[in-house]
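What you see is the complex with one protein chain gone and the rest in place.
Up next is chain A:
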Amino acid sequence: MRIVVAEDLYLLRDGMIRLLAAYGHEVVATATTGPETLDALLKWRPDVSVVDVRMPPTQSDEGLKAALAARREVPGLPVLILSQHVEQLYARELLADGAGGVGYLLKESVFDADQFADALERVARGGTAMDPAVITKLLSSGSSNRRLDGLTEREHAVLALMAEGLSNQAIGQRLFLSESAISKYTTTMFDKLGINNDDHHNRRVQAVLTYLNKA
């Protein structure tokens, strides 16, 4: 895959390039500031990009802003945001356009390189990769708690993995269950919650998040 890497810290940028090379990807451009990131994304239109949130010149959320701006220009441009911290607020902003091809992970998710590579490919294919930390926050906040009261523990676990962006097959592997069992869980779960069941990964994440967002 052709990849753009936007990260201002040399060590992390270098490490990321080596990691991606090890998985046979090509880093076509790197960026170290917000404006550079936006330019690189629009110029190269990469298969997927890895973007840090906090970058110069303001050391605020320059990377996130550049990614959102690029996706406004090119809807669905695959972007994987990496950050030292995850916020529901940012996750919601990234998912708001409903176009898919979005990832939002903690930087340490690269510790498990295989899973990271999976997430990257998922995003490149137009799917979603949300960090478990942000999903946990999402599912445990006040309004969600009450809404999810009716779910069993297993259904709750399936819902969380689904919100991360995993397919039924991948959820099955994580929970050591068959794919058909998972699809049975999702059907009853969606019935309970009143969400429209849809096999498309990203649409499923959207459905879950829209449901949780409802006031």
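Following the convention adopted for this analysis, a contact is a pair of C-beta atoms (placed from the backbone, for glycine too) under 8 Å apart; a residue touches a chain by one contact, two chains touch by 3 or more; residues count from 1.
As a convention for this text, contacts and distances are computed from a predicted model.
Student: Between "Cytochrome b561 bacterial/Ni-hydrogenase domain-containing protein", "ABC transporter", "histidine kinase" or "NADH-quinone oxidoreductase subunit L", choose the name on the UniProt record of the chain that's been left out.
Tutor: "histidine kinase"
Student: I'm checking contacts with the chain that's been left out. Which of A:Val53, A:Val102 or A:Ala170 qualifies?
Tutor: Candidates A:Val53, A:Val102 or A:Ala170; residue touching the omitted chain: A:Val53.
Student: In the whole complex, not just what's shown, which of A:Arg45, A:Lys137 or A:Arg154 touches the removed chain?
Tutor: Only one listed residue reaches the unshown chain, and that is A:Lys137.
Student: What residue numbers in chain A mark contact with the hidden partner chain?
Tutor: 53-54, 59-61, 64, 84-85, 87-89, 92, 106-108, 111-112, 137, 140-143, 145
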